[in-house]
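My questions all concern the structure below.
Here the complex is missing one protein chain, while the rest keep their positions.
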Amino acid sequence: MSDSSDDGARPKSGVSRRGFLKGVGLGSVAIPAAGLLGGSVVLAEEAPPKPSGPKVFTGEIPIKLRINGKDHDLKVEPRTTLLNALRDRLDLTGSKLVCDRGTCGACSVIMDGLLVTSCMVLAIDAQGKEITTIEGLASGDKLDPIQAAFIEFDALQCGFCTPGLIMATKSLLKTNPHPTREEMQDALSGNICRCGTYDHIFAAIEKVAGGARG
Amino acid sequence: MTEKTVRVGFSGDSKELKINPPDTSPPAWDLDSKLAVVGTNVPRVDGPDKVTGRAKYTYDINLPGMLYGRILRSPHAAAIVKSVDTAAAMKMPGVKALVFAFDESKIGEKKLRYAGDEILAIAADSPERADDAVRAVKIEYDPQPFVVDLDDAMKADAPIVNDGKSNVRGKNPRGDAAAVDAKLAGSSKKIEATFRTQVQTHSALETHGLVVAPDGDGIKVWASTQGVFSVRDGLSSNLGLKAEQVRVISTFVGGGFGAKFGPGVEGVLCTKLARQANAPVKLMLTRKEEHLAVGNRPNSLQKVKLGADSTGKLTAISATTFGTGGVGGGAGCTIPAIYNLNRDATYKAESDVFTNAGSSAAMRAPGHPQGIFAMEQSMDMLAYELGLDPLEFRMLNDDNPVRRAQFNLGAKEIGWPNRPKVAGGGKADGPLKRGMGVAGTLWYAGGGKDAKADVEIGKGGEVTVYQGAQDIGTGFKTVLAILVAEELGLKPEDITVRAADSRFPYGPGSGGSTTTPTVAPAVHAAAYAAKRKLFEALATTWQVKPDDISAKDGKVFVASDPSKSLPFKKACAALTADKVTGSADREANYDGYRGNTAGCQFAEVEVDTETGVVRVLRVVAVQDAGRIINKLCSESQISGGVIQGLSYALFEDRIMDKSAGKMVNANFMEYKIAGPKDCPEIKSIVLDVANGRNSVGAMGLGEAPVIPTAAAIANAIYNAIGVRIFELPMTPDKIIAALARKEGAKTA
Partner (left out) sequence: MSSLPVFDYVNATSPAEAMGQLGAGWSEAALYAGGVDLLDLMKERLYEPKKLVNIKTAPSLKYIKVENGEVRIGPLVTLAEIAAHPELQKSHPALARAAGKAATPQIRNLATIGGNLCQRPRCWYFRSEDFPCMRKGGEKCFAKEGENRYHAIFTEGEPCVIVHPSAAGVALVAFGAQLKIASSSGERTVDIEKFFVRPKDNVRRENVLGPKDLITEIVIPASAAGMASAYIKIREKQSYDWPLADVAVVAKLSGANVEACRIVLGSAAPVPHRATEAEEFLKGKPLNEENAARAGELAVKDASPLEQNAYKVPLFKTVVRRTLLALKETKAS
């Protein structure tokens, strides 16, 4: 390592607040895609593309996300997470922001068939992927059987963790339609419910799976 | 008023009671009432909204032109704010408002008392920009001495956290220490032990926060709160507005557990930002702020002495406790709670100790899990000392018929006779050892007078109940639907529930497990009043007396005349007005069967004696909550309490670095909350008790189920491995150390 002062992790003085952040784009606020929110939008500063090499995205950029079978055009900064894009730009607020660090599962969505925490995915990186959120499970008024079973077995209290846990259940049952209790526990172990609904959730899953194996 | 007689209690113990309700009151439901909907399994009315993601919590409110607030907090455990330079921050793009959390003229002398103390708040047009702006504020601090550790704070030379000469406040002693000590000395067996419990944070998944929108000369507020009306009153008095100028809505709340009463500092700051910017502002706290600044369950240090005579009767209880709720108080522990000895046999002294940490807030059964952890382990110790079965010892000393019945129910369910009779002597599967433990509890949850309700019946048969209080996940909205459905002979899904809005009739905060017992009688009475109005209209049509009419199974009819019967909807056509409204106030409580509720829990654990890892295999929880209104949601409350209690027992711990005075695990990675794989098999048993303290007979249920879990698990661990763990959380390091001490003692 050549330069130990530029090591990537910055020391912080305990005494005064840090200085300015560099690089916040200037410009007035644009009305974002859905036109509803005073979103966090910085007008594009077109970066001059390097003579050769791939395109560098900077400032606000237009992206396309495929969510619940529908394409959405929106503008985000590279730093916008998929979760923030869903919640603040597209008003798809079913996915919840709880820990912001991949530790609670409340923001879980299914992306190209895989369960992921959308707080740990950049929106720009989710382009071209098939994304399913909690809003995409029911068709019209017809609930997904998992959703119906969650209601029937009261597998929810305050309900804030519920969308994430339903997505995790969806992902489990897709690959393992008849899970054992332990398989359920493993598959849901990236999700936290503070109200303590786990045992009711297991009962709901058993119902959907048509009785557990063990 | 006419005197009436009701029968109250439960199958194992009942009595007759005279009550004097006003004539307008509905007939009280007692032990003999046959109810159609109340007590059955009713799915939550807001289930479909919650499972589809449609439910809009405060965090989900997005308004046109909305700004985002962010609070700047003290990075120091104690410091004077010497200067604040906001110029750069205010010049940042998108910044629209800035307000101080204290009187700005006090800059230079203002003392911040904990890492996380509020300094100021900024609103900007995106969350990112608000964040950036807060980081651009320059503050000069003069760091001050601080103390964050309970034991350190009690030392004579500790830095003083609040005012006064010492950080220790209280010792409000109750009882005569010398007399109790004499009784202990004369006891045939006695034990003495010191227990410690940790600080727990509420950690509701939806953080504290609000959206405040200017609305004419007032404001419209969405709040993640347990107290719609306390937020209204808090904000209106703070801003000098009339209560009607503040409208608070909390249709969905992502958990509270005691930390979300009143607007909080963040609520006042958010409102000031919105008024300064004249735009809606959303201010939701981060997970880290949630751990640092908006409440916690205080820790405890409890010294307990218990004695018993040779027959196993308790002779004396002595408890001296300390705890820190940070810069706030409220660190008392509830000992003794269950076993009532004479005054001269009980000594208790509780002290609060101040430290430079975020203030405590009531947390699900404040004081009780701590106190019961110490008290119910002490009971266990004394039982083993006496050579008695711990359950038998409790039965000898517990005179509450409800809990005695619960002990029997629970013991049967868990298979109590199968536990190892000698602690640590059970059959082992290699290093894995199993054991069982029990702990009892009580709670006071009769509710009080503060609630009103309206029930409206429309000409087309629509029924709507209006009640302003919030549903923080307890199933309160569903309770409203059930009560109205019962009274009108309908199904819960026939009722529209309008709740959690300060424009609706007054309701209490969700605290002390009182929401249901406070509101239910008012709703019952309002439904009864609305029904009477419908009956009066029908009586004219049918030429009968209103008293001859009944409503049941979706029909309204005259029992003595089969020709006079209509489906509910058709019957409503008899109304002359578009709708009728029944309104009612909550009456004062009757004497009732008992003033408190009883509960107990049994746990079976498996301890890996080599790694110290504890797995809870099964918990049986038996709980009384008066009359059960919704069996399904009641069982949820109980198992939820068990899981939270287990999490407290084994994992959760707010860890402070003593030298820096800051929390090291203010996240969900290292502040560990029980997950699905830690969840045992849970059997929740609700023991229905017609309590008779009000016309419905309901008591509350929110808090009690969290109380005895840690104690039951601790007792089970002792039963499994023959070593007692005196400190929470009961993590592998403590188990390994305790087992090593036992080995050491054996070989020494």
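General remarks:
When the chains are written out, they are named A and B in that same order, and each has its own residue count from 1.
Here is the rule we go by: a contact is a pair of C-beta atoms (placed from the backbone, for glycine too) under 8 Å apart; a residue touches a chain by one contact, two chains touch by 3 or more.
Owing to the predicted nature of the structure, the values given are computational and were not obtained by experimental measurement.
For the chain left out of this panel, the touching residue among B:Ala428, B:Val613 or B:Ile685 is B:Val613. Only one of B:Ala383, B:Val523 or B:Ala674 touches the chain withheld from this view, namely B:Ala674. Think of the hidden chain as still there; on chain B it touches residues 75, 115, 127-128, 131-132, 135, 284, 286-288, 431, 610-613, 615, 650-651, 655, 657-660, 662, 664-666, 669-670, 672, 674-678, 731-733, 736-737, 740.
Residue positions on chain A in contact with the hidden chain: 1-14, 18, 21-25, 40, 47, 53-58, 77-79, 81, 97, 100-103, 105, 108, 114-117, 120-122, 124-125, 168, 171, 185-187, 189-190, 192, in rising order.
We take it that only the chains that are shown with their structure count from here on.
Across the complex, chain A is touched by residues 43-44, 46-57, 59-60, 62-68, 72, 75-76, 88, 92-94, 125-129, 132, 135-141, 143, 203-207, 252-255, 257, 286-287, 472-475, 632-633, 635-637, 639-644, 647, 660, 667-669, 673-677, 679, 681-682 of chain B. By the touch rule above, chain A contacts chain B in their complex via residues 14-21, 24-27, 29, 36-42, 77, 79, 84, 87-88, 91-101, 103-104, 106, 133-135, 137-138, 143, 147-148, 150-152, 154, 156-163, 166, 184-186, 188-189, 191-202.
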